[in-house]
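All protein chains but one are shown in place.
So, chain A:
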Amino acid sequence: MLNLLKLKQEKAEQKAGSSESAEGGSKAGGKIIPAAQRRVQKDLKNGIEKNSWCQMEFPDPDDIMNFNVTLMPDEGFWKGGKFSFKFEIPSDYPHSPPKTLCTTKVFHPNIDLEGKVCLNILRDEWKPVLDIGAVINGLFFLFLEPNPQDPLNKEAAELMKDNLPAFKQAVQRSLRPGFGGYSSYGRY
């Protein structure tokens, strides 16, 4: 049974017009940091930036739900490139995965020219035990092991499957400044 005596006391105090609460009113304002943001701070302590290929930039240190990640592959087709991703952590994180968008135009089978990324753990294989570090590793892995079987940029995927040297060349060209996407692939 709920604490009858205490409830009665409180009720009596209310009736007596005493404005001070029985608890002494020191409820610390009862303010709490939402669980999603606490979780992000926890994710960040794992030192993702220890990897030399990864940089994080928080435009506002008080808004840890929005940040940019720059990946610099040190091997593979995209070696030497710099690719920026915008991260937006939803308020129901980690129940829902982070939202990511590649803000660098890239010629890649699994990233389209608008920056949408096809990565399993960002979609149907997301699990709350995964964290921001896992997502960054997953994105980095796309540059080491692109998957043309499951394409988002069909042209890139087909070129990779059909003509690997031409694909390599096209990727190299795309790494130059000012790449805005290919209008026609017929010439490869």
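FYI, contacts are C-beta pairs under 8 Å (C-beta built on N, C-alpha and C of every residue); 3 or more make two chains touch, one makes a residue touch a chain; residues count from 1.
Note that in this section contacts and distances are computed from a predicted model.
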Legend entry - UniProt protein name of the chain not shown, from "AP-2 complex subunit alpha", "TRASH domain-containing protein", "Cyclin-like protein" or "NEDD8-activating enzyme E1 catalytic subunit": "NEDD8-activating enzyme E1 catalytic subunit"
Legend entry - Contact footprint on chain A, counting only the chain that is left out: 1-4, 6-8, 11, 26-35, 37-39, 41-42, 44-47, 49, 55-58, 61-64, 91-92, 95-97, 110, 112, 114, 116-118, 120, 123-124, 126-129, 150-152, 154
